[in-house]
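The complex appears here minus one protein chain, its other protein chains still in place.
Up next, subunit A:
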């Protein structure tokens, strides 16, 4: 259960400056309590919309396929993203490679509603992330821990998600990342200003953002779960751990009955505190995605390690 996020959030001083941070973070707030689904064409986007998705993530290959096929994963063809934008009325997000600010410029020109600077694609820069404040389009970025989350927010991310381990259908990494963020925020919450300054240095985070998170008892922007969510129970687990909403990537369209599973996950995110509803929506969903056990993966295969 996520602690309350104040109506004005994150980047206190940027409320009215820097390309309307309030407007960027505001859209993320409208997505709270909802499910964002990966889709690869207009037909899947329509299924997601009918299932009650609050947004779709347009990409050429879902993470499970990127993993299986290998090679360099890049921004999707803008034409394909455009078709998805034309097919649905809900917000459309798209992924750019870490550090690839020109892919971001192209996505902005296309008019997508959110950009995911994502470790699921092959990084374009081994050192830098995109400077996100100058863009009019808001960004969501992945994190494994508090320091990484706050670094992304200071670069201009208006929304955060756990990295988890995309394309595996194994929720363990998403849980690890969420628990890590929670534990670090709890720790920061008990610190004096002097201690917070040292801690900010340790986790390589901006002091004022760290202090804000410590005071709020949560990240100062909307925080979704991502990377390995495959069932309604997984989604509700992440919500009970304190996420504001859930991304489902390969979990839906790599399963037996995509439409039914998508609806069930949407219901599970709204009624995440109600085990009876969770029980009902978990029935007869058909086959879940087969998945990969993260514990048996080679470290070099982990996508979450991308980004710094």
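Miscellaneous remarks
We adopt the following convention: a contact is a pair of C-beta atoms (placed from the backbone, for glycine too) under 8 Å apart; a residue touches a chain by one contact, two chains touch by 3 or more; residues count from 1.
Note that contacts and distances are computed from a predicted model.
The chain that is not shown carries the UniProt protein name "glutaminase", picked from "Proteasome subunit alpha type", "glutaminase", "Exocyst complex component 2" or "Eukaryotic translation initiation factor 3 subunit B". Only one of the listed residues, A:60, A:83 or A:108, touches the absent chain: A:108.
Set against the missing chain, the residues A:89, A:192 or A:300 yield one that touches it, A:89. Only one of A:59, A:104, A:120 or A:137 touches the chain withheld from this view, namely A:137.
Taking the complete complex into account, residues 4-8, 16, 20, 22-23, 26-27, 29-34, 46, 49-55, 85, 87-91, 108, 111-114, 136-138, 263, 266-267, 269-271, 274 of subunit A touch the chain not shown.
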